[in-house]
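What follows is a set of notes on a single structure, which appears directly below.
All protein chains of the complex are present and in place, except for one that has been dropped.
== chain A ==
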Amino acid sequence: MITINVAMAVVLAVLYSVGFYLLLQRSLMRILIGIVVLGHGANLLLQLAGGPPARAPVLGTALPEEFADPLPQALALTAVVITFALTTYLLALGYRSWVLTGRDEVQDDVEDRRVAERARPEGSMEEDAEVPEDEEDPGSAAASDRTDEPAEAVPGTAGSGAAR
């Protein structure tokens, strides 16, 4: 007879779905929180893999059959340290990115857009002409995922990024 802890299963489902949802956002801060939430989910799952809660696995305090499985706890502890350290690094990187580019959004790859522009049919020459501009100032490039957005919109996005 297999029993599952419904409360924990629901919590895990929420953590994983919220985590992945946040990962799909454009704002760096949300992605970072997504990683944190997802990390909590993964670590909780690792904990739960050891089975239901039981007595501390110390000889002499309980019978061996009553012990909790200590291995997943050791694994989760290691994983917590790793996710914590890497989240910190990501946070520092996010801050650096904000200092350097003045916005909190993940931008498109300039070279990707250039290759995509080349593949376009004729008649889109104006957009082609705007590409070198993007290269000179990567900060203004690709603020949005739409390549055909007018250039005037860019200062606006930069402003909202700095205001955050």
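The rule is short, and it goes like this: contacts are C-beta pairs under 8 Å (C-beta built on N, C-alpha and C of every residue); 3 or more make two chains touch, one makes a residue touch a chain; residues count from 1.
Keep this in mind: contacts and distances are computed from a predicted model.
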item	value
Chain excluded from display, named as in UniProt, from "Na+/H+ antiporter subunit D", "Chromosome partitioning protein ParA", "Enterobactin ABC transporter permease" or "NADH-quinone oxidoreductase subunit A"	"Na+/H+ antiporter subunit D"
Identified contact with the non-displayed chain, of A:A13, A:A56 or A:L100	A:L100
Where the unshown chain meets chain A, residue by residue	19, 23, 28, 31, 35, 38-39, 41-43, 45-46, 48-50, 69, 71-72, 75, 78-79, 82-83, 85-86, 89-90, 93-94, 96-97, 100-101, 106-107, 109-112, 114-115, 118-119, 138-139
